[in-house]
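Heads up, the thing below is written out as structure tokens.
The complex is shown incomplete by one protein chain, all other protein chains being positioned as in the whole.
Going by the order they are written in, the chains are A, B and C; count residues from 1 in each one.
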Amino acid sequence: MAGAFWKTSISKVEPNKIVVRGYNLMDLIGKYNYADLTYLLWRGELPSTEHSRMMDALLTVCLEHSLNAPSVDAARFVASSGVPLQTAVSAGIAAIGEWHGGAIEQAAKVFQEAVTRMNENQTSPAEMAEEILREHSERNIKVPGFGHPTHTQDPRTVKLIEIAKHTGLYGTHVELAQNMESRTEKVFGKHLILNVDGCIAAVISDMGFDWRLGKGFFIVSRTPGLIAHAFEQMYRERPYKAPDWSEIAYTGPPERKPPK
Amino acid sequence: MAGAFWKTSISKVEPNKIVVRGYNLMDLIGKYNYADLTYLLWRGELPSTEHSRMMDALLTVCLEHSLNAPSVDAARFVASSGVPLQTAVSAGIAAIGEWHGGAIEQAAKVFQEAVTRMNENQTSPAEMAEEILREHSERNIKVPGFGHPTHTQDPRTVKLIEIAKHTGLYGTHVELAQNMESRTEKVFGKHLILNVDGCIAAVISDMGFDWRLGKGFFIVSRTPGLIAHAFEQMYRERPYKAPDWSEIAYTGPPERKPPK
Amino acid sequence: MAGAFWKTSISKVEPNKIVVRGYNLMDLIGKYNYADLTYLLWRGELPSTEHSRMMDALLTVCLEHSLNAPSVDAARFVASSGVPLQTAVSAGIAAIGEWHGGAIEQAAKVFQEAVTRMNENQTSPAEMAEEILREHSERNIKVPGFGHPTHTQDPRTVKLIEIAKHTGLYGTHVELAQNMESRTEKVFGKHLILNVDGCIAAVISDMGFDWRLGKGFFIVSRTPGLIAHAFEQMYRERPYKAPDWSEIAYTGPPERKPPK
Partner (left out) sequence: MAGAFWKTSISKVEPNKIVVRGYNLMDLIGKYNYADLTYLLWRGELPSTEHSRMMDALLTVCLEHSLNAPSVDAARFVASSGVPLQTAVSAGIAAIGEWHGGAIEQAAKVFQEAVTRMNENQTSPAEMAEEILREHSERNIKVPGFGHPTHTQDPRTVKLIEIAKHTGLYGTHVELAQNMESRTEKVFGKHLILNVDGCIAAVISDMGFDWRLGKGFFIVSRTPGLIAHAFEQMYRERPYKAPDWSEIAYTGPPERKPPK
């Protein structure tokens, strides 16, 4: 085995048996739901009841946002060109990037590093919140996980915090994030809401997730919707989606002749 | 609105409100789980208790199969080359094809057309099963959803049928599929098991799903595992995965000189 | 070597030497251009002077078509979401499908099968052209490679045929395709132009290419443009491209309350 090309701690397969993180998958089906098994795959352990409830909320709260998401537009353009369903979904997932779901990772990193500093320096969440905001303000960069172009209060943030409190999982990272939100106006001169990316980031940090898994939550959340959009485009709409010429402004050089 | 570039029946977004298939998403979070909301996205309605249980089993039963899946190998090669997590997952989903998860769609089509014929011709599942197998045998094509290179009895099929019976969702399509399985030896000269693709195909057909959504189940099932594999490759293994030269046999022409 | 995991006839690599289809790649650089080496990779042989000229024309004639191509729209949406350049290009290539570049493959298959029948049955191009059109008309399916939503005469077709004549590569497949074009009005009641997909299909058939390589020509042609579009979107435009809400019509059910 030492020389095996691949190594994995995730699962092993034998004839008539599939073992995931040590558990026979068939012992789990029907007892643990999709969110539980996602947790198992990512953490290596089954979740507690509280983590189970929170995990399910995390994977559903940003389920859909209509065409106001580059991933959905990309998936639908691809779907219109005559490809199998999974190709369009794949393109949609490729479009989850630093400006689209990526703030979960970035914000979780900020929160986790800040909480480490809080613990080291015995700082309060309120003090640390202002410190972090000022650091971003001074370097003239956006604070990931704050602000939204459509929502003035992100309903998904409200819901997640409600469930975090209800399950007893409300912890220092969410407390810090809320302290940051309430000080954005003071530091930046305008109120920036804690958006769903930022809130997911804070909650998964309280749950002990590695910040580098942040985009995983967004990918799983959006996959069923990308499938629904690709399906709708393929079977309810005309093929070969393209914008009207009036929607394309040409800004290049005027017509000219080549030297040869 | 008549002239809007996009049309969708899936969701709409207003400031502070996200509506999915008519429901305010925030009214659903915490009450309906991930499988329920996937059902809602794909069917337009919330599932009954029985459909909810079955849906969750369908989305978890083929969660993982280790590296014995081209999608996982592809995702891990991509992950090793220095790209963001979602890019590797996207490549894994692109690898779900006609020979990898695609049998769900193909088998669901076969089962649904066969049940229509059964109903029209008042044929029994046993008769129709043999008829379908013979048609494939005569055209010398494989029956989608049957046979497996590793498993002699697919444990996932056993589990799904158990849950289908328990929830009262066991219906004509699964009955037909099992009748087909028990006649494969008679028609093809060797026993071909009803594999998980074939069983999912039969169960979703009994639940009333459009066969063209078949790959959707496989995509959602495998996405958390693809994320786990990509993560493991990126953060636990060395970059730039490549086979040893001894694993690559060159079968091209001998060395030669170009005319110029 | 018998047990090597991979087999390939395309290239082999040794320390300080790369051999492509038998040729030391360094013996070719500077003497054979990009189109020649693409030909070598796909055919296993270096092209004649005529094939070289034609190949280059085939790979450049459909270089760009602005945003009127789902692949470009998809690539630009992906590029806007904060991902590396290659991810956006990859999504663009994923969008080359049956309705977008795919007609090359389909038409080349039609032309190659038709020419085989012509040879077997001693039919003239004119007779066979009408026969093929009538077969499509009777089955009520579109003839791949004919018709265009923007162009009334596809300038790319004109150019390719000019070069095919000039290089002496004008052959039976192009002759058949032109015979088909001139009979579309008779059979379908309206003139359908031989579009660039159809013309590429006919030319590569005359050159002896396998029809299943058809999309390869389109992919290579469009890749530099996809790179230019992704670059422009990433560095000249704002991130997170999304349509205005007025461009998204919601066609789903009215708002309602969930049972739970």
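Note that in this section a residue touches a chain if its C-beta (ideal position, glycine included) is under 8 Å from a C-beta of that chain, and two chains touch if they have at least 3 such contacts.
No experiment lies behind these values; they were computed from the predicted model shown.
A.B. asks: Which displayed chains does the hidden chain touch?
C.D. replies: In the entire complex, chains touched by the missing one are A, B, C.
A.B. asks: Which of these, C:E113, C:E185 or C:E232, touches the one chain of the complex that we don't see?
C.D. replies: Counting the whole complex, the residue in contact with the absent chain is C:E232.
A.B. asks: Pick out which of B:A95, B:L133, B:A164 or B:V220 touches the chain that's been left out of the picture.
C.D. replies: Answering carefully, the residue with contact to the hidden chain is B:A95.
A.B. asks: Give the residue, chosen from A:E120, A:E138 or A:E255, that touches the chain omitted from the document.
C.D. replies: A:E255
A.B. asks: Which positions on subunit B touch the chain that was left off?
C.D. replies: The list for subunit B reads 66-71, 73-74, 77-78, 80-83, 87, 90-91, 94-100, 102, 239-243, 245, 247-248, 250.
A.B. asks: Please give every residue of subunit A in contact with the chain that is not shown.
C.D. replies: These residues touch the chain not displayed: 1-2, 4-13, 19, 21-24, 27-28, 31-32, 44, 46, 83-84, 86-87, 90, 94, 243, 245-260.
A.B. asks: In the complete complex, which positions of subunit C touch the hidden chain?
C.D. replies: Residues touching the hidden chain, for subunit C, are 5-13, 15-18, 20, 25-26, 28-30, 32-35, 37-38, 41-42, 53, 56-57, 59-61, 63-68, 76, 84-87, 89-91, 93-94, 96-97, 101-102, 150-156, 158-159, 163, 212-213, 215-216, 219-220, 223-225, 227-229, 231-232, 234-237, 243, 247.
As a convention for this text, only the chains that are shown with their structure count from here on.
A.B. asks: On a C-alpha centroid basis, what's the spacing between subunit A and subunit B, in Å?
C.D. replies: The computed centroid separation for subunit A versus subunit B comes out at 24 Å.
A.B. asks: For subunit A, which residues are shared contacts with two or more other chains?
C.D. replies: Within subunit A, the residues that touch at least two other chains are 66-68, 73, 87, 90-91, 94, 96-97, 243, 247.
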